[in-house]
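Rest of the complex left out; these chains stay put.
The first chain written gets the first letter, and so on, giving A and B; residue counts start at 1 in each chain.
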Amino acid sequence: MNIAMLGSGFIGRFYADSIQGYRSKDKIVSIYSRKEESAKKFAADYKVAFVATSMEEAIARPEVQVVCIALPNNLHEEAVMLCCKHKKAVITTKPLGRNAAEAERMLIAVEKAGIFNGYLEDLVYTPKFIKANDSVKKGALGRILWAKSRETHPGPHSDWFWDIEQAGGGCILDLGCHCVEITRSYIGKDIKPIEVMCWADTQVKPIDAEDHAIGLIKYENGAIAQFEVSWTFRGGMDLRDEVAGTDGTIWINNFLRTGFEMFTAGGKKGYVAEKAETEKGWLFPVGDEVTELGYNHMFADMFNSFDGKKNPMEGFYDGYIVNEIMDACYRSAKSKKWEPVDLKVWRGLEKAAPISGVREYDKDHLFVKEEILPDGRTKIILKEKKTGRIIQKEK
Amino acid sequence: MNIAMLGSGFIGRFYADSIQGYRSKDKIVSIYSRKEESAKKFAADYKVAFVATSMEEAIARPEVQVVCIALPNNLHEEAVMLCCKHKKAVITTKPLGRNAAEAERMLIAVEKAGIFNGYLEDLVYTPKFIKANDSVKKGALGRILWAKSRETHPGPHSDWFWDIEQAGGGCILDLGCHCVEITRSYIGKDIKPIEVMCWADTQVKPIDAEDHAIGLIKYENGAIAQFEVSWTFRGGMDLRDEVAGTDGTIWINNFLRTGFEMFTAGGKKGYVAEKAETEKGWLFPVGDEVTELGYNHMFADMFNSFDGKKNPMEGFYDGYIVNEIMDACYRSAKSKKWEPVDLKVWRGLEKAAPISGVREYDKDHLFVKEEILPDGRTKIILKEKKTGRIIQKEK
């Protein structure tokens, strides 16, 4: 695959490490950056043949098959439109747009142009998520009741994230987009998100956007999603997801506790892990960030789908849904009420059956609970169907 | 100390194990249960001299110094009033009342009677919480921004919990009371809780009360508390607390991951731990539940305070505040809006200073963020005071 990379910053480099990593047959053939120096350094580091400070030039090259957008949020729409113009397949970093209106325009444009489109939501491509969601889909947890995703760290690495005009928002837009798609995937991408409740505040940082937010998303079948996002967290990059159903639960720690623990009294200078805060004492590095953060599986899905003329797991449509949910969150944070998710485009189930976990015990009773007591007896709690009374007995 | 125990069920027995455990000088001298057989068994097991099926008789005994209420929620008020009548010191299990009105009446009654009163909120007495909160109070985490407490399990062990009339509510009342007081303690018991937002639903169990709820509590200084409570969780008893401030974070796992891991292919029958669900495979027992759940430190504080004529760490006043917050949660779950906490009694700060974490970098700039990049460079992000512009530079 021949790729044009738009953007030579932190995320562009992470993408390049993945795309050209291991024994890859894929190649970045064109690099665009606003700053020539940065583009040239990128080209030298990743052996890229063509360097451009014009976005359109980088895209239009005949050898380019797929354009990968790794730009600040405010430049996504312009880049996507150029891909439509030149009929190039396009994959774009998260979030798709700064808001749902932008995302919707991009979705309509790529579909009208008939080009392959992928949404680079890496955190639903982590090896752990893929296996966990596979278990969920096979029913290992029963019916899903709740999914939660937490992404907090001490704040992003580039200036533009902190500027509400370029970024479009604060930590909800930067981190919440991951959480929304992770929890939506666990609950089921076919199930309609109905309404949201969100608290957001600027507790610490001298910025206009929120630096801390907590949100709830109610789905049509009664399942509930939860996110916790923050740029105020101290201690590294905290990426933890959980999902619970009628029959079980999954806990994932993607970054800070992965079975790799190091104590060093010495404190050798250098990079430990993304957003690590110390170089001394107990540290928790990640083996291979590019893999653990999902990049390898994500690009494999994107390029294999392109080769196979299929849709990737995550497309612009998904990015659009995520933007609509986040827009509703911003409205709720202001109105202090639950706010409906206003989906102009919806391709899932029109009417989802309610999750309902009530279990029959025998013909006269519903099952409530069974527990072994410290003295070894087993107590069972039931509801009488006729009277509605709760009773208990020993088993 | 001579104690009258009211209630001979699960919690009464746990309390007795703690009160008469180790090398204790304290003694249960009187036991009340509605069921004579249960009272007699309790008396035999714990060598209690006096057995009663009349609550008042159990309380009124002259040798009784402290009455310990371990009864269903709907019987707390009656028991407290009898203690007031007989001028006996009283300590009562959580929650104080089924609602704030009950709690307020109890608070007023004990204070009018001038009797010692203690609120048995064990989870702010766990060894981990005590040490963690001590670190928080000493400033190890800076200013507290967020505190969260999660208590979920597959549902309570006795029938009355599941009956909304006797219990007064579902998992919010049963489990949320812990979470509210844990997070309130981290944020500061002097800081006024202002308003709450709560989602509650009955997702699985055939009952009238909620079996799953998530809530947010906003404090006057801008700090936010969060609770997650459920009777639908599968996997054991999940008690996890977290707190984060401008300078750090604490993560506590009280029950399911405490450094004790066991795999057994055999599955010998018997009690593993409170609300454990399996007897085979990987199990996570707790060393000494009575200690780990805080009972030992709690009763030590209660009885030492009584001896020393001081107030214990947790009194009826605290129980009342918790009930008011939970009442607001129930209102919010219905109204789908943030609801004010309506405190008729408040003894903390009248006006708390807002937490504010903005840090000056130099005379022209505010500090936003510093990060080491994968290539070893250190980037620093600042806000220009004059222009409000976000800039970045290498250090």
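Basically, a residue touches a chain if its C-beta (ideal position, glycine included) is under 8 Å from a C-beta of that chain, and two chains touch if they have at least 3 such contacts.
On a predicted model such as this, the values are computed, not experimentally measured, just so you know.
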Homomeric complex, total chain copies (2 given): 4
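The rule is simple: only the chains that are shown with their structure count from here on.
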Cα superposition of subunit A on its sequence copy subunit B - rotation in ° rounded to nearest 5: 180
Whole-Å gap separating subunit A and subunit B, where each centre is the average of the chain's CA atoms: 33
Subunit A residues within the subunit B interface of the complex: 10, 13-14, 141-142, 145-146, 152, 154-160, 162-163, 197, 199, 201, 203-207, 212, 214, 216, 218, 222, 224, 226, 228, 230-235, 244-249, 269-272, 274-276, 336-338, 355-358, 366-369, 371-376, 379, 381, 383, 390-392
